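The complex is shown incomplete by one protein chain, all other protein chains being positioned as in the whole.
The first chain written gets the first letter, and so on, giving A, B and C; residue counts start at 1 in each chain.
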Amino acid sequence: MLVRVTADELRADEAIAAVASPAAGAIDLFLGVVRDNNLGRRVGHLVYEAYPSMAEKVMAEIGAEAKERFGLEACAILHRTGRLEIGETSLLIAISSAHRASAFEGGRWLVDTIKKKVPVWKKEVWEDGEAWIEGPESLGMQQAPAGLTG
Amino acid sequence: MLVRVTADELRADEAIAAVASPAAGAIDLFLGVVRDNNLGRRVGHLVYEAYPSMAEKVMAEIGAEAKERFGLEACAILHRTGRLEIGETSLLIAISSAHRASAFEGGRWLVDTIKKKVPVWKKEVWEDGEAWIEGPESLGMQQAPAGLTG
Amino acid sequence: MTVLLFASIAEAAGARRIELPVAAGDTVAAVRERLLADRPALRRFVPTLMYAVNEEYVRDDAAVPDGATLALIPPVSGG
Partner (left out) sequence: MTVLLFASIAEAAGARRIELPVAAGDTVAAVRERLLADRPALRRFVPTLMYAVNEEYVRDDAAVPDGATLALIPPVSGG
């Protein structure tokens, strides 16, 4: 299984190739992308930080559970770290499956679970300040800055 | 909106670029891939035929409805025709959305609706025969060959 | 008028395109019956056929305008 935490650009083609299987009839790809706004704030860029070795370990565990749970052929999970501009891809997952229902359901479950469990954090940087965005998914809270600065 | 029926290889990067938007936080991609078996039959290759001008028109209508229904930023739908080998991509859709829930739901709806409405047909070719596979989705029937030959 | 055939029915007909005369007031069903009169082997496809006139799906009681293109559409199986 391809799992990777990296400062390099994430490439869709690599993830697709990593899940190729003659028995796969469906491949679902999900890209988490930096968008220009969040909760009404204009976002300039994001900075992602990870606990890389643990993040890769947790990603591999989640991927193995997804394969088992949804009967997938294969999956790949890549997360980028460092400074990301609007439109860049922070998270890339690919899964292959015999049929599309499990591809979509498995993809959705993977993304939800990654957001809850993988030790990665993002900081929003605006024109006039910045804040770590912590806990929106892992705590089931409203997404709100942990401590505003600047 | 990018919609295309083509005999050329489908490229994920092109579809991703076509749905890029600064307001998109999520991109979902779905690839329909030729798999090596169907209902217990060993598949050698597939041949796709389309009514290309009408197929593109119907794809554009379905894409517009998906955008409206799920509040998507953009979508792209590409279908390949001609002979396809195991592992090649026959259908490629990409959709971008502010949030992942609508990206996954919109992607699922798009694929389901394309399979019901777009005038494209596939023929399975086995070692010892071939058959047009017609109606599995559009008629809600079990997927079964329309007329076996060879 | 032009009738387009696809996939299984095109293979069975040995043709993908057939030119037919159209009479004032013709419906899709009337044109289809005219076509089948000479090609009885195609009748087995009728129960599952769909129709498009000028690239719009229609029912078989729809009118066929002069110069229209009628497509005989077997159950689709793209994706």
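Just so it is clear, contacts are C-beta pairs under 8 Å (C-beta built on N, C-alpha and C of every residue); 3 or more make two chains touch, one makes a residue touch a chain.
Computed from a prediction, not measured in an experiment: that's the story for all the values here.
Student: I'd like the shown chains that the missing chain touches, ordered by label.
Tutor: Those shown chains that the absent chain touches are A.
Student: Which of these, A:Y51, A:W109 or A:W126, touches the one chain of the complex that we don't see?
Tutor: Residue touching the chain left out of view: A:Y51.
Student: Going by the touch rule given at the top, which residues of chain A touch the chain that is not shown?
Tutor: With respect to the unshown chain, the touching residues of chain A are 32, 48-51, 53-55, 57, 79, 90-91, 111, 114-123, 132-139, 141, 146-147.
The criterion applied here is as follows: only the chains that are shown with their structure count from here on.
Student: Nearest whole angstrom, what separates the Cα centre of chain B from the Cα centre of chain C?
Tutor: Computed from C-alpha means, the inter-chain centre distance equals 25 Å.
Student: Just curious, how far off is chain C from chain A if you go by their C-alpha centres, in Å?
Tutor: Each chain reduced to its C-alpha mean, chain A and chain C end up 49 Å apart.
Student: Using the touch rule from the top of the page, what residues of chain C touch 2 or more other chains?
Tutor: Where chain C is concerned, no single residue meets two or more other chains.
Student: Identify all positions of chain A at which a residue touches two or more other chains, and write them in rising order.
Tutor: none
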